[in-house]
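Please read through the structure below; I'll follow up with questions.
The complex is shown incomplete by one protein chain, all other protein chains being positioned as in the whole.
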Amino acid sequence: MATSQTPPRLEIAVAEPELAAVPRVGWRGPLAALVRKDVQLELRTKQTAIGMVLFALVAMVIFQFAIGSRTDDATPFAAGIIWATVALTAVLAVSRAWAAEREGRTIDGLLAAPVGRGVLLTAKAVSIFLYLLALEIVVVPLAVLFFVESAAATDLAIVFGLCLLANLALAIVGSLVASLAAFTRGRELLVPALFLPAIVPVLIAAAGGTFSVLGGTDDMAELRGYSLLLAGCAVVFGLVAYATYEFVFDD
Amino acid sequence: MIGPNGAGKTTLVRVLATLLRPDDGSLVLAGAPCPSQARRARAYIGYLGHDPLVYPDLTARENLELFASMYGLGDASARIDALLDRVGLLARSLEPVRGYSRGMAQRLGIARMLLHSPPVLLLDEPYSGLDVEGARVLDEELVPAAGHTIVAVTHEVDRAHALAERVVVMRSGKVVDDLRTAEVSLAELERRYAELVGAVAPT
Partner (left out) sequence: MTNARGTRLLAVTGTATALLLAVSVFGIFLVAPEDADQGIIQRIFYFHVAIALTSFIAFLVAAIYGIVYLRTRKPEYDRIGVASVGLGLFFSILVLITGSIWAKASWGTWWVWEDPRLATFVIVLLLYGAYFLLRSSADGERQARYSAIFAIAAFASVPLSFYSVRVAQSFVHPVVFTPSGANMPSTMLVWFVVAQVAMLGLFWTLLQMELVQRRTDAALKRLKAQLEVQ
């Protein structure tokens, strides 16, 4: 920096009546609008959701031939296969999370609005949560069909409960990673490298809980332990989000 | 703001729009110091650059509804209708923007910018990519009667001289000239600009 005297100062003033005329913006309206926007875009283009489901199907088939075909009863592996598939497919959702905003730099339109940056990331977390849920609605029944001997309807309901719990942590971390990587070079490599190691605890707990339901043991103590762990992950990552979300787009 | 390419004009407008954090110096917008209270300041700013900043896969109406929420405008359907009519997009407001021509998309960008009736407009080469209709709408906003404070980047020295009270000339990231258009003739301004552009070696 060359010799500078006083640092530059620029003030743009606005007259009083106009100052008052502009409404204060909360977070609920923008949050809902952003999630609605993501849903509208996905329903119209369907790119990400279909890509995710296809990838998940391929992954499950690969797991079958890599692991499952060596045994008559793949039931013990079902839980692991479900969550390995979800984790790997989630990488797709996270990678593509800001795709619409990359095109034509539309992100600037959002960043120029009087909305906290944290709200943008939170909305993205909600979107990722929905993508994961849509994925699990397809993957879990199929996995049960492919790999599990028998499962009651209540078992499936419990597994979906675990999905909801796990998705919280996955979505919170996913949004953070997506936003860190969204506008950087090497994004395709960065997302899995950042996301997957960070969600290993969620994976362990979700697979463990699912196993205790689908694995033929029906151990309530195990289920409770793993559910608590999942809740703990959600809380901890929620705190991380609270501390860091607003700083990601803070250029 | 006028100046050759690479002068830093776009960067400066982005700083004013609170899209960039400056390394040094202070900015106060509508009484709110930035970047600490940038969020408050953004409510008073309308920003338009080379890109219209709208979602191609949404319709014009859906886009404006999104931004109405982002600016806290509540039920803005009347205002959205009025703006779409003004920029001449009402008839095609239910088509995805992807089917629009560049001029039409940029007109939607203008509507987005004006949606929350901002007192301050930040424009980066606003006439580029605008068709005749769009230019007409923009002209209407750029007159004193419209009541905006405007900071605009442009290559068109004559338009700058005609519309602005103050012209800032930039080169290589620095302000080189700060002139009142009342005191400088158009010819003089054009001469200085040509000098500057000519004086910069091609990169």
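When the chains are written out, they are named A and B in that same order, and each has its own residue count from 1.
We adopt the following convention: a residue touches a chain if its C-beta (ideal position, glycine included) is under 8 Å from a C-beta of that chain, and two chains touch if they have at least 3 such contacts.
Model, not experiment: these values are computed from the prediction.
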Quiz item: What are the shown chains in contact with the chain that isn't displayed?
Solution: A
Quiz prompt | Touch with the omitted chain, as defined above, among A:94, A:126, A:178 or A:229 | solution = A:229
Practice problem: By the contact definition given up top, give the residues of chain A that touch the hidden chain. | Solution: 1-2, 173, 176, 180-181, 184-187, 189-190, 193-194, 196-201, 204-205, 208, 219, 222, 225-226, 229, 232-233, 236-237, 239-240, 243-244, 247-248, 250-251
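Simple rule for what comes next: only the chains that are shown with their structure count from here on.
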Exercise. Can you check the complex and tell me which residues of chain A touch chain B?
Key: 1, 4, 7-15, 18-19, 21-26, 29-30, 32-34, 36-37, 40-41, 44-45, 100, 103-106, 108-116, 250-251
Exercise. Please name which positions on chain B make contact with chain A in the complex.
Key: 16-21, 24-31, 35, 39-45, 47, 49, 51-58, 62, 65-67, 69-74, 96, 112, 116-120, 149, 151
